[in-house]
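Dumping the structure here so I can ask a few things about it.
Missing here is one protein chain; the remaining ones are kept as they sit in the complex.
Take a look at chain A:
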Amino acid sequence: MHLPDGLMPVEMALAGYAGSGLLATISLSRIKRLPDPSSVVPRAAMLTTVFFAASLVAIPVPPTTVHLMLAGLLGVMLGWFAIPAILVGLFLQAVLFGHGGLTTLGLNGLILGLPALLAFGLWRSAGRRWPDLVALCAGSGAVVLALVIFAALVLAGMPAALDARAEQAALWVFMLAHLPLVLAEGLIVLVVLRVLRRTAPQLLPHG
């Protein structure tokens, strides 16, 4: 769910860079407060690579196949590292594969970064008490929030000459088409976190 190049006005693209820059600055300042931030870099990089690779795999979710976003899982597992990881992933996708966009990198950073932080906050505040419910909400909620931000940005950025009602209808169709992804991501985050809680609890922030 990336905004491609050429779709959004330059002013919005620049505002997206400012927003993502702010998010990155906050995240990096929180990361620097860790006892030894450098030691976490290899772990964050390896996990980022898994997320990046897993999002490239198409999985069958009838009636179609989907590419996972994994923003919720990224947020839960990487915490504040999720923002730099997402920005790096988006940049590499844009320059190496032509996915997403160079001008829309900042906006795409917000579309994936804010849901990841939501999932992180959810897991940190209630993950210990209701792990399964929170995992499901973090996975599905992250996709829903990403869809809402995506739709809001497209509505704000489309040319004024276009028919607003038709544009809204198209966005509704787009959002409904992503319903399987909402369910699939919730299920995947639930299963992954369940497996990790049993076999590798040290991988989760709450152990």
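We adopt the following convention: a contact is a pair of C-beta atoms (placed from the backbone, for glycine too) under 8 Å apart; a residue touches a chain by one contact, two chains touch by 3 or more; residues count from 1.
Note that contacts and distances are computed from a predicted model.
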Query raised in the report: The chain dropped from view, which UniProt name applies: "Lipid-transfer protein", "YojF family protein", "Aspartyl/glutamyl-tRNA(Asn/Gln) amidotransferase subunit B" or "Cobalt ECF transporter T component CbiQ"?
Result: "Cobalt ECF transporter T component CbiQ"
Report summary line: Considering the complete complex, of A:A18, A:A156 or A:A169, the missing chain is touched by A:A169
**Report entry** For chain A, the residues touching the chain missing from this view
**Finding:** 4-10, 13-14, 24, 28, 31, 37-39, 41-50, 52-54, 56-57, 59-62, 70, 73, 77, 84-85, 87-89, 91-92, 94-99, 101-103, 158-159, 161-163, 166-167, 169-170, 184, 187-192, 195-196, 199-200, 202-203
